[in-house]
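Of the protein chains in this complex, all but one are displayed in their positions.
Letters A and B name the chains as they come in the text, with residue numbers starting at 1 for each one.
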Amino acid sequence: MSYLNLENLSKSFKDDKVILNLNAKIDKGEFFVVFGPSGSGKTVLLRLLSGIMLLDNGEIEMDSQVINEFQPEERDISMAFQNFALYPHMKAYDNIASPLRADNKNIPDDEIDQKVKEVASLLKIEHVLNQFPKELSNGQKQRTSLARSLISKPSVVLLDDPLRNVDAKIRFEMRLELPRVLKEFNTTVIYVTQDFREAMALGDRIAVLYDGKFNDINSPKNIYQNPSSLTTAKLFGDPTINNFDANIKKQNDFVHVDVKGEQFKLKRKTDIQDGDCIIGIRPEDIILSNEPSENSIEVEFRTKTPLNLRIVFLVRLNNGLEFLCSTTEEESQLIDENKKMYISFLDEKSHFFDKETKRNLE
Amino acid sequence: MKINRKLFPYVLTLPALLVCVGILIPFFTAVYYSLQRYNLKMPHMKGFIWFDNYVNIFSDPSFWNTIRVSLTYTFFTIIIELLLGLGIALLLAKRNWLNNILGVLLVLPLMIAPALASLIWRLLINPNFGIVNYLLSFIGIDDFTWASHPDTVLFTLIMVDVWVFTPFIMILLLAGLRSLPRQPFEAAELDGVPEYYKFFRITLPMLFPFILTASLFRLLESIQQFDIIYALSQGGPGESSMVFQVSAYLQTFQYTNIGKAAAMMVVLWAICYFLCHVFVKQWHKLKIKTKGELLQ
Partner (left out) sequence: MKFNVWVLLKILAYIAIIMFFLFPIAWIFNMSFMTNEEILRKVPVLFYEPTLKNYIGLWKGEIAIEGFATMYVYFKQNLINSAILSVGSVSVTLLLGVPAAYAFARYKFKGGEDIAFTLLSFRFAPALLIILPLNLYFSKIGLYDSYFALIWVYQLITLPLLLWIVRGYFEDISPDIEYAYRLDGHSWFQSFWRISIPLAKPGIAAASLLCFIYAWNNFVFALILGSSQIQPVTVGALAFITASAIPYGLIACGIVVSVLPTLILALFIQKYLVQGLSLGAIKG
């Protein structure tokens, strides 16, 4: 029995169907990442869950109780906002203490004090508790906002792209620190991000949101290695996955590929049918070399650029088709751009997608 | 406390809404009165006469006099206040200690009740001891008649209106001037553009929305001015300063002719309603514009 059950959630604004028949089952204590491109409705989804917005359709069930009509304050769900949403007229201390001061809780002041200090030390912001939000750095604001969302140990914590508005260094630190902090509270986390690396680094499971619903819900590894559709495949990876229309024909252990007259073969087994499809292959799954090998294709060098500690090459087939290949720094040193260049594919890592529906055919 | 979320905003506005309705009822009553023969002194003659009151006032030369006086008053107050307000705003635009202090002090007349402003001026232009008369005698003007003569009463009233409300235009335009972007001026300076050209081609056009909003604001108030005129001349001498509202006031309380007074007020309301629409549009535009600039 899952803890948080989302059934056919729908929400539209005028004619814009932002969330359409979204389903998910989330377990207690799970770190559930919602990943999607900007504008895909991630924030709207969190607002629906927290009760800031009301559903048009569907049911939110939490701990076997339908909470659709609950007011935000009745849901035992907390949220850290992307823009932090700290109370500008309260010191960091009072910001963090706010959830404990709700009327129905009746927590004595010394207990509040103790808890605030506890969570502040966990997030390393004890020294700024007496400052107002406008005196805090972005990183401190973000920690304060996190502290506020965690202090009352809510059943579910919603984190709306909390690392979006902090600089790269803090983002890196927090990515390492966040899982440890969240573990302390042992709560169910729904984490929204539009950075696939963040999603993969943090999530127990990742749900990929576009077209108003979750298209993949799977472990980071599975989503990366076996995306359900070309769209998902394109979202995970930088540079994005190479994809091209092709005609395939199976023969023995090989798949023969015809791309606009250019022919090569992949050594892999598959049960898809012969015919037209889209082949996807990630830039890092392409091997670049100055020496031809058994299944390699000759390419022409176009340009190269460093990206995320790797080197990305743009190369062109004889038929004009362009590929992105990504290599490590060391590998790139071995390649002489002025000589003839060849590419070959890590055969098992190629994906086949349907031409019309873009679904993964395997 | 569970209130339907859709109804909630209405709950919040309900009290204000009730006041709204409370104002609309007398408004419709007034319109209703304007269609009646209704004189407090002759209650038994009360009856429905459709548009006779309107026909009457429009064929009454004294009503046309009222319109003429009102428009003259409005026209001159706006023009003078606008030019003077713009002039002062330009003079004070640069921030320095003198301008900052004057910017504060010059608002004071605006904060005085217009009725009391009239009284202040009544003391200043009193024929027996008025300091203004004394000062004017130095430049050869003796025994200026002020509010006691039909030829000068409008001048006097307009002067008081200008005294009270020029600061209004001034303060809005000053804020406008100080909010203008610097780049066009800097560019013009680099190009060596002459001052007058800068003023007419850059300052004025950019200030125009502020000028328009401020003047429409004043227009709406000026055409219904009552306090200043009632406290200074009560429409006299004769009918030489008889504006809309003073005229309607006298119709009601001197001649107790409610029907006629209501008809006059409805005519004034129609004018104001039209102006108000123009104003609200312009005001809203300016509001969006200044808000947008803040966001950048």
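Note that contacts are C-beta pairs under 8 Å (C-beta built on N, C-alpha and C of every residue); 3 or more make two chains touch, one makes a residue touch a chain.
None of the values given here were measured: they were computed from a predicted structure.
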| remark: Cross-chain touch to the chain not pictured, restricted to B:63, B:146 or B:210, is B:210
| Per the touch definition above, residue among B:42, B:79, B:104 or B:204 touching the missing chain | B:104
| note | Logged for subunit B, residues touching the omitted partner chain are 1, 6, 8-10, 12-13, 15-17, 19-20, 22-23, 26-27, 29-30, 33, 87-88, 91, 98, 102, 104-116, 119-124, 126, 128-129, 131, 134, 163, 166-168, 171-172, 174-176, 179, 210, 213-214, 217, 220-221, 224, 226-227, 230-231, 244-245, 248-249, 252-253, 258, 261-262, 265-266, 268-269, 272-273, 275-276, 279-280, 283-284, 286-287, 290-291, 294
| remark: Missing-chain contacts on subunit A, rising order, are 50-52, 71-73, 75, 77-79, 81, 83, 85-89, 98-99, 101-105, 148-149, 152
